[in-house]
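Yeah, one chain of the complex is gone here, protein chain that is, but the others are all in their spots.
Labels A, B and C are assigned to the chains in the order they are written; within every chain, residues are numbered from 1.
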Amino acid sequence: MSGTTVGFVGLGAMGQGMAGSLLRAGYAVRVWNRSPEPVAAMVALGAEAAEGLADVFAADAVVSMLANDDAVERLLLDPVLLAGAAATLHINMATVSVDLAERAEALHTEHGIGYVAAPVLGRPPVAAAGELNILAAGIPAALAAAEPLLAAMGRRVWYFGERPAQANTAKISTNFLLACAIESMAEACSLAEANGVRPTDLIEMLSGTLFPGPICSGYGAMVAERRYEPAGFKLPLGLKDVDLALTAGASARVPLPFGSVLRDAFLDALAHGDGEKDWAAVAAVARRRAGLPA
Amino acid sequence: MSGTTVGFVGLGAMGQGMAGSLLRAGYAVRVWNRSPEPVAAMVALGAEAAEGLADVFAADAVVSMLANDDAVERLLLDPVLLAGAAATLHINMATVSVDLAERAEALHTEHGIGYVAAPVLGRPPVAAAGELNILAAGIPAALAAAEPLLAAMGRRVWYFGERPAQANTAKISTNFLLACAIESMAEACSLAEANGVRPTDLIEMLSGTLFPGPICSGYGAMVAERRYEPAGFKLPLGLKDVDLALTAGASARVPLPFGSVLRDAFLDALAHGDGEKDWAAVAAVARRRAGLPA
Amino acid sequence: MSGTTVGFVGLGAMGQGMAGSLLRAGYAVRVWNRSPEPVAAMVALGAEAAEGLADVFAADAVVSMLANDDAVERLLLDPVLLAGAAATLHINMATVSVDLAERAEALHTEHGIGYVAAPVLGRPPVAAAGELNILAAGIPAALAAAEPLLAAMGRRVWYFGERPAQANTAKISTNFLLACAIESMAEACSLAEANGVRPTDLIEMLSGTLFPGPICSGYGAMVAERRYEPAGFKLPLGLKDVDLALTAGASARVPLPFGSVLRDAFLDALAHGDGEKDWAAVAAVARRRAGLPA
Partner (left out) sequence: MSGTTVGFVGLGAMGQGMAGSLLRAGYAVRVWNRSPEPVAAMVALGAEAAEGLADVFAADAVVSMLANDDAVERLLLDPVLLAGAAATLHINMATVSVDLAERAEALHTEHGIGYVAAPVLGRPPVAAAGELNILAAGIPAALAAAEPLLAAMGRRVWYFGERPAQANTAKISTNFLLACAIESMAEACSLAEANGVRPTDLIEMLSGTLFPGPICSGYGAMVAERRYEPAGFKLPLGLKDVDLALTAGASARVPLPFGSVLRDAFLDALAHGDGEKDWAAVAAVARRRAGLPA
């Protein structure tokens, strides 16, 4: 790490925590962000402000954490940028589509840059603590080069193969399971309540028996208590992730009936104005279907 | 407990473990079963063989663990039997419908017998160890009377209210969530595999991160490894439980779109001859939909 | 027909029209109904009032048109009644389950009575005009005996085989298709309206092009105009028919995903108090899902 310069693109709540972890680990970090405030915040912590994306790609390695396919496509899948890069490694930690991952890999390979997909599990506080779970895939040489950087940002790296898209598939599958879990608990809580059981009693029992862990105790409580604000992860982002799963399914011809139900439920939630709420608000759709009070 | 005689009906794998727990706790247990072998086995452990169901209901309290609504209805919801009972408490630990629970409660109340619904979570070894999680509901006096018996059979009792059907609702909701979890993992594993990710890698990561606990590591592994035999819980029983949820939903007018998908998937599995396999074999349906090898 | 006496059970709106057709064709008709008013009305037209069901089954043939499985089971599947019958033919024209049809056939055969299932298509005015479409099944001898009676009540008889349940299956499949058509038009109209197309314009074009016939012009207009009252066929009856399809599917292990969506939609409609409206009111569910004004 000594002497290694890391370019970092995308200083949202997650990106700031991750860049901070790299700084703490001793890396020289050169940051870029669309809006200036987060750049200033990171500079105050010891980072260098990049003059532009070319400056970022002049570093030894680049880590990016952008919001979605569009942002990655527009900012980073730029042949001119990549052709001029000194960096030999780009670790893309965003949740993007399988299709984008494949195109990104091809373009980076063409320009001699190792491309690692490394989407993460964890919210901003976990990112800030350097305790993310990281799902990684890429060719062995690139993964080896990425390993110390990933170690600085996460508590554990899970490997999925040599094709970067494998890590994105794993991440998309994981978020699909989260959405399924929320809808499952929403339907179960509506069923319980309409039959006279307090949803909070149900979730407490489930958390203490078959479903330990943060999903049942966290999302389950939000569902049971109808507490959808403040939003940890907004509903339209949930729909985006469900759509990533459906799209990856369609291109590989994998029907996902639960995914189809989820898509309809998220659309229903948006049609009723819940776009600013946490994606747990899909539970309000289950309640509405049953005529239960909002 | 000293001096208390317990009648016990239903010595399947679960019932034997539960009756054994009562014996170990010092209760005099009078057992009845449709077939004689389990009776002999329990007698060998110190139980008394009942001469008939009337003999069972001559005990101080009755515990029953029958297979389904039909068995309970046919054997125990018998006005003559209940009218002649000395027992003042009946703890029904079977997974039965909300509707049956309500009729059972009414009939027992009519005959002055306290009725507690106490379905359980746990497989036979857990029952044998007296470590079940017990979901209980009933009027306070009956619950108080039941408490020492439940304590002998379980590691913890979760209370859901004064109406016995509340415990059955909680149990039905729990099994519904289990079925949802299996289908969710089945779809996620098909999605992952068709996009080049090994399902076992996915499940290992999930178990180690967001989904700790027995469901992901246990059922998830069965799904990922396509290991549906030997059956811990057979597919037709899974369909029965999904139908219990759908029926409880219908009577309270709660649409359950995930439940509807589950029902169709279980029927598909049965149509393809998987009725002797574990209900995790519903994952074979997800694979077939996607044209993945069985 | 001359000299043939027909016992008739069930004088609802449909039954009155059908019994009237038999009278017009010259049959002596002996009628029975739970409530007396329709009996008086038929007597005024020349029918004879039966003293009881045994009296009905003392006729040469019996035609029944009861509301559902329960009524048929309770009133007609009575071994004592059938054992004492002089009638050698029973034409059951109700929409009942496949399971009931099979049990009814067995019981009638046991007592030497030919059993024909002959459910009908058509509303009360069509029944009154003797213009019903009749879906019939039974053994050839019974069908031959039934033929003149059916000819008196309908404009055409469609034959489905030697097992009575085949006609019930055909009727259940037909009603399933009707429900599917209503939901399809409901979703299409919501899609159209939310994208700026007047649903009435859509339905008018469809009726004039690809979908001639009464379903699109009739139900389509009700959907497009949100006109769900007065009810021609009430929503709970629609759910009953969807359930008949799902049950027939389950016993033959036929998943019906459209049927599952229908069931959830009808429950949603009932949960919102639309039980007195026409089953076209399931369109209100499609609108609610999309946040369109009721």
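Everything below uses one rule, namely that contacts are C-beta pairs under 8 Å (C-beta built on N, C-alpha and C of every residue); 3 or more make two chains touch, one makes a residue touch a chain.
All figures in this text were calculated on a predicted structure; none of them were measured in a lab.
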Quick one: jot down which shown chains the absent chain touches. A, B, C
Missing-chain contact, candidates C:128, C:197 or C:221, resolves to C:197
Residue among A:61, A:245, A:261 or A:286 touching the omitted chain: A:261
Residues of subunit B in contact with the chain that isn't shown? 257, 264, 267-268, 271-273, 288-291
On subunit A, residues whose C-beta touches the chain left out of the figure: 249-250, 253-257, 260-261, 263-265, 267-268, 270-271
When the complex is taken as a whole, what residues of subunit C touch the one chain not shown? 98, 121, 133, 135, 156, 158-161, 163, 165-166, 169-170, 172-174, 176-178, 180-181, 183-185, 187-192, 194-198, 201-202, 204-206, 208-215, 245, 248-249, 252-259, 261, 264-265, 289-291
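Keep in mind that, in the parts below, only the chains that are shown with their structure count from here on.
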Copies subunit A, subunit B: same or different interface, half of numbers shared as the threshold? same
Most distant chain from subunit C, judged by the mean position of its C-alpha atoms: A
Could you name the chain whose Cα mean is nearest to the mean of all protein Cα atoms here? B
For subunit A versus subunit C, what separation do you get between their C-alpha means, in angstrom? 54
Averaging only over C-alpha atoms, locate the centres of subunit B and subunit C and give their separation in whole Å. 39
I'd like to verify one number: the distance from the centre of subunit A to the centre of subunit B, where each centre is the average of its C-alpha atoms, in whole angstrom. 38
Check: subunit B positions touching at least 2 other chains come out as 249, 253-257, 261, 264-265
